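A single protein chain has been omitted from the complex, and every remaining protein chain is retained in its original position.
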Amino acid sequence: MFRRIPRRDDEESRSLVTIFIEGKPIQVPTGEMVAAAVLASGLGWVRSTPVSGAPRMPYCLMGVCFECLMEIDGVPNSQACMTRVREGMRVERQAGVRPLSEV
Amino acid sequence: MEDKRYDLAIIGAGPAGMAAASSAAGFGLRCLVIDEQPRPGGQIYRDTGHSPLANPDLLGPDYREGEVLAAEFGKAQMEYLSGAAVWHVDADGVVGLSREGRAWSVAARYILVATGAMERPCPIPGWTLPGVMTAGAGQILLKTSAMIPDGPIVLAGSGPLLFLVAWQYLNAGAEIVGFVETTSRANYLSALPFLPKALGAAEYLFKGLGYMKALRKARVPVFKGVADLRVEGDSKLEAISFSVGGKNKRIGCDTLLLHQGVVPNVQITRALGCEHIWDIRQVCWRPRLDDWGRTDSEKIYVAGDGGGIGGAAVAQIQGRLATLEIARHLNIIETAERDRLAAPHRVAMARHLRIRPFLDLLYRPTEVMRCPSDETIVCRCEEVTAGDIRSMVRMGCLGPNQTKSFGRPGMGPCQGRLCGLTVSEVIAAERGLPTAEVGYYRIRPPIKPITLGELAAFDAPEGKQK
Partner (left out) sequence: MADADVAVVGGGIVGMSVACGLVRSGLRVTVFDGDDRDLRASRGNFGLVWVQGKGYGLPDYARWTRRSATLWPDFALSLQEESGIDLQLSQPGGLFVCLTEAELEARAEMLVSLKADLGGEYPFDVLDHRTLAEYVPAIGPEVAGATFGPEDGHVNPLRLLRALHAVFKRRGGRLVGGVTVTGLNHPQGGGFRLSSDSGSWDAGKLVLAAGLGNLSLGPQVGLTVPVKPNRGQVLICERIPPFLDYPTGHVRQTGEGTVQLGDSKEDVGFNDGTTPEVMAAIAQRAVTMFPVLKGIRVVRAWGALRIMTADGFPVYQESGECAGAYAVTCHSGVTLAAAHAGPLADWIKTGSAPVGMASFSGERFHV
């Protein structure tokens, strides 16, 4: 779990959006990486592997490891560390094999 | 017919790409810069000028330096495409992009690959457990999101970045309960002869010493020369255990940050089929480049850490040198002019590089980090262990392309980025051959995943038939 430390006190940094992580609404800074928001929310794992079902969390935060795959606004296997939050965004865990949904 | 191509497409807006773009604009080149991140900066200067931290100075003066470079970049005449991932590059200068669910391509007369480095994989037992991440990841969260782990933290591994992150974390008020260094005593001995040369770039050494002093002052328990790193826990990290001086030690923690130095991100040059060299000192692959950063493919240049680890200052210089050579090929400057403009850059680069042999040898990854124990997962995506790789070698696999087809390591979504080095090294050790002879995965596009729908709607560049 991550905690926030003091932020710059200006408009850019104060502005917030509401997103839903596993259905739970939370307020996070505008433009934040989804992975960061998720880490701060205390969600214990973001995906379970399609191979063995083992739980995983973001590992590299720079887009190379693909451990941060989540279902973001209905799009399965999205990289949470390469996606920015948007007002009303729905973020779900990716448990095992992604579902097949026409997007 | 009018040539609609860009003169230069730069992939990556880190120090190398930003500096190159600024120089290119200075020469009046039609230049396009592409980066998958939303803002310029690259890894060292991620979100420079926009960090949400109340006190960005806690990151140290280096981070602030990025603002100067980013300001120069911001003023330069060029096109900058942020949030766009490059998934394909061909030797003729066509670049396949994907942004917000749409794939298309652009064409350029020259390509500069400035895609930087990634952290070396740290395969230890349990490294896939939630709670474990890289030190660089921990740093990115601090820089871009003003957050640090809640609860006790251990940093483990080796390399300058591990020290820097520990120092930044202390400044940010993080609770570091252990600093566990794997650097072996033998490394100190092998690096020592390069210390005098390193003194030529002493600022790097002073920085390092400053970080160590800060750790001591904060009374962080520091363990040196440790071995047998292992993450304990069932479904999440509970503790890290290791042996030091013949004793076993265990530290309970909520977050473990691992690091073993950085290695070039060679996905694009690999996919292009450029020749790569095994760098025995830096223990990694890098593309073979000439003095200006040109690969064996005429139109493809590399600058920055993607061509071998040199650090941010060197990356900028390489970006400018590559641009000089490209400007010469475009008949904008003469050879003599190129050399005149390059001379001061070369002097500065040589000075910055004086530190490298010392750092490379001191922080050379340990044997077990390179060739982990049988039980250790090597391919995180497909969950293949080092033992699996060894048994495939015993079945007759000679190299990573054969183990890949036998047991899937390297076939998952990360496309081998997190296992490629380890798999090659494990095979080499098992066969008693140098890693250079064993080779690497054949990397193929798309080097960033794109959807079938995007690909189906992909606009082929003009003049090419579907």
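By written order: A and B. Residues from 1 in each chain.
Operating definition for what follows: contacts are C-beta pairs under 8 Å (C-beta built on N, C-alpha and C of every residue); 3 or more make two chains touch, one makes a residue touch a chain.
On a predicted model such as this, the values are computed, not experimentally measured, just so you know.
Checked against the full complex, the candidates B:Gly49, B:Gly83, B:Gly252 or B:Gly273 give a single residue touching the omitted chain, namely B:Gly273.
Among the residues B:Lys236, B:Arg354 or B:Arg442, only B:Arg442 touches the chain that is left out of the figure.
Set against the missing chain, the residues B:Leu341, B:Ile355 or B:Ile450 yield one that touches it, B:Ile450.
Taking the complete complex into account, residues 88, 90, 94, 96, 105, 273, 395-402, 405-408, 411-413, 415, 438-439, 442, 444-446, 449-453, 455-458, 460, 464-466 of chain B touch the chain not shown.
Touching residues on chain A toward the chain that is not drawn are 50, 75-77, 97-103.
Here, only the chains that are shown with their structure count from here on.
Taking each chain's centre as the mean of its C-alpha atoms, chain A lies 23 Å from chain B. Only residues 1-9, 12-13, 29, 31-33, 36, 39-40, 44-45, 49, 51-52, 54-67, 69, 77, 82, 84, 103 of chain A touch chain B when the two sit together in their complex.
Within the complex formed with chain A, the residues of chain B that make contact are 36, 38, 43, 50-55, 85, 118-119, 128-134, 136-137, 140-141, 144-151, 172-173, 235-236, 254, 265, 380-383, 412-414, 417-418, 448, 451, 453.
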